[in-house]
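With one protein chain removed, the remaining protein chains of the complex are shown where they sit.
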Amino acid sequence: MKRRIPLAIVFIFGVLGAIPFLIPHRIIQNADNEFRSSILRIIVAFSLVLGVGSIIRHHFQKIRRKKENWQYSYITLIALVISAIIGLFGGIDARGMLPTQFTVPFTEYVFRFDIQTLYTNIMVPLAATMFSLLAFFMTSAAYRAFRARNVEATILLLSAFVVMLAAVPLVSSFFPKLSAFSEWILTVPNTAAKRGLLFGIALGSMATSLKIILGIERGWLGGTS
Amino acid sequence: MITSILIVFTQLEIFRKISWKKNRFMKTTFLLIFLTGLSFAISPPTDVRAWDSPNDAGGSINIAWRISPDDPMLDGYEISRLAEGAADYEPIGFIGKTRNSYTDEETRDGVKYQYRVAAVKDTIMVYSEPSNYVQSSSQWFNTDRINVLVFATLFIFLILWFTSRAKKGMSLFIRKIAGLDAVEEAVGRATEMGRPILYIPGLSTMADVATIAGLNILGEVAKKTAQYDTKIIVPNRDPIVYTVAREVVKESYTQVGRPDAFNPDSVFFVTDSQFAFAAAVDGIMTREKPATNFFMGYFWAESLIIAETGASTGAIQIAGSDAVMQLPFFITACDYTLIGEELYAASAYLSREPLLLGALKGQDYGKAVIIGVLLAATLLALIANLPVLRLF
Partner (left out) sequence: MKFFEALMKIDRRILYLVLAAVVIIPFIFPFMIHPKAMPPVENLYNYIDSIPQDKALVISVDYTPDTEPELHPMTIALLRHAFTRRIKVGVLCIGVLGLGLAENALNQVAGEFNQRATSKADSIIYGRDYVFWGWQTPVLTVILGMGERISRVFTVDYYNNQTETLPMMKQIKNYNNVGILVSVSASASPGWYITYGQTSFGVKVGIASTAVQAADWYPYLNSGQATGMLSGMKGGAEYEELVQTNLGITDRRRATEAMASQTSAHFAIIVFILIGNIGYFVLRRRKK
């Protein structure tokens, strides 16, 4: 029963999800719109609650059992609560119930901590910094792995050179044919390979989705039996 | 058009009858007015047709017409409609010159409408002949998508047919996938070195097919770690995937008869922030120094950060993803990479379950059908463009 109900739900809604694609009639489209705009939104909202609840439970357990690095869990929970309060009650651009700015005494400087300021001054630089690490990792990966070991690797290496050089405006303005060749590499062989991959992935997704709808694939239930 | 010709003809006739000798001034004035009026006469659009918009949910009618011969002079066209039972036409839209179609999306199904289109120049409006009466309706089938239905039906049939054949014991060949053959060796390596295995089931949600494929492989890997008593570490980015991964690992340990060996803390949730998760995984790699890393699922930009750090610790790395743009990074940094649908084939490949093998076979035959259609269409297009055929 514990498995039959989820399998039945998946089957029914899997089939119902595919039908509106083929049947444009008002009755079917309205039912589909109602499901997507009302019911699905409620389900997604609950899953957000589930996500937040899961984080809180996990870190509380870590603190209670004093697992490795449990002190950082305090920081996580405090940051979660503070940003939630500021976001919910501080409003956008300091226009909410909670005051989110004050003037520093003896100066004219206004210190703001509304959600937009936190986002712009903390989230954006932190995320951009982490993403910037990729440049360094790419360098070490390219130095270590880009070797002309065989014919295929050599072709790959030469293509990489052409595309990288064409991405440099200084070079592409002196050698316009290089840009054209780079465009050709991207629009012809690259596109052909990507299309092949896309076909395979699309069919694979379709087959896996079909297996899930029909109950052949049950790994998502948590176990294979 | 006929009305305009009649008006011009009548005016010419009046002009002809005015005596030149007696009314020179009147005739000259009349001529000037006539010529000025002639220069401002515009022709209406013609051949106005209206029909129910096909393949829709109703409430829409398409209107098309032949543009006025005076189109370059016009400001545009005004479309008006007469509903059944209404007293007069009501304007419903205005579009620019050179355009010859319009869609009325405010109709009521079952009510008959008639349309006319006026050529507009400043305040002058010249109406076309009215169109046929038409009513909008919903359609029960989208005929534009019949090809999708045909292929989907064929595809489903192939999968079900091969699945039923597999259940009856038919032997199904699947080619070697090096990355999956290496799983056993990789787990064995970790056991010999006494170091843990790190498994990341992707960063996406349970709604993603790649995550499901990754969790299927996790189940098989967990069975091996249970048998060999090797430590496994499974950090997760999504809370729901974390709960499912925990159940998958626990189930695997139970299936091989080692439920006592399952450590609940081996599968844990880290954070849902992408790069914070990558930083956490890097920290685990540098501290725990796993002998084997598995990256199976959907990844984004953090893939290279994770894979390169793993490579620097000397671990053997097996990756599998359908995130096409991350594959180059995995291929560069990992020892084995499952490309695209090889990841989806993994659960069938590792478990050798007949149902899964049959579905995989059906999928492959579906691909063969697409390749056949592509080749046939390419050949036909090539033949159709042969210079010799232009002679006919």
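By written order: A and B. Residues from 1 in each chain.
Throughout what follows, a contact is a pair of C-beta atoms (placed from the backbone, for glycine too) under 8 Å apart; a residue touches a chain by one contact, two chains touch by 3 or more.
Small disclaimer: the values here were computed from a predicted structure and weren't measured.
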In the whole complex, of A:A18, A:L165 or A:L178, the residue touching the missing chain would be A:L165
Among A:S73, A:T100 or A:S179, choose the residue that contacts the chain missing from this document, as touch is defined above. A:S179
Options A:I82, A:V110 or A:A128, residue touching the unrepresented chain: A:A128
Which residue, B:G96, B:G194, B:P264 or B:P387, contacts the hidden chain when the whole complex is considered? B:G96
So that we can see where the missing chain sits, which residues of chain A does it touch? 33, 36-37, 40-41, 44, 92, 116, 119-120, 123-128, 130-132, 135-136, 138-140, 142-144, 146-148, 157, 160-161, 164-165, 167-170, 172-173, 176, 179, 183, 186-187, 190-191, 194-195, 198
Missing-chain contacts mapped onto chain B: 96, 103, 105, 274-275, 300-301, 312, 324-325
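Criterion: only the chains that are shown with their structure count from here on.
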So what's the Cα centroid distance for chain A and chain B, whole Å? 19
Can you name the residues of chain B that touch chain A in the complex? 55-59, 109, 138-142, 145, 148-149, 152, 155-156, 159, 163, 206, 209, 212-213, 215-216, 219, 238-240, 242-244, 246-248, 250-252, 255, 265, 268-269, 271-272, 275-276, 278-279, 301, 304-305, 307-309, 311-312, 322, 324, 329, 332-333, 339-341, 343-345, 347, 351, 355-356, 359-360, 362-363, 366-367, 370
What part of chain A is in contact with chain B in the complex they form? 21-27, 29-30, 47, 50-51, 54-55, 58, 67, 76, 126-127, 130-131, 133-134, 137-138, 140-142, 144-146, 194, 197-201, 203-212, 216-217, 219-225
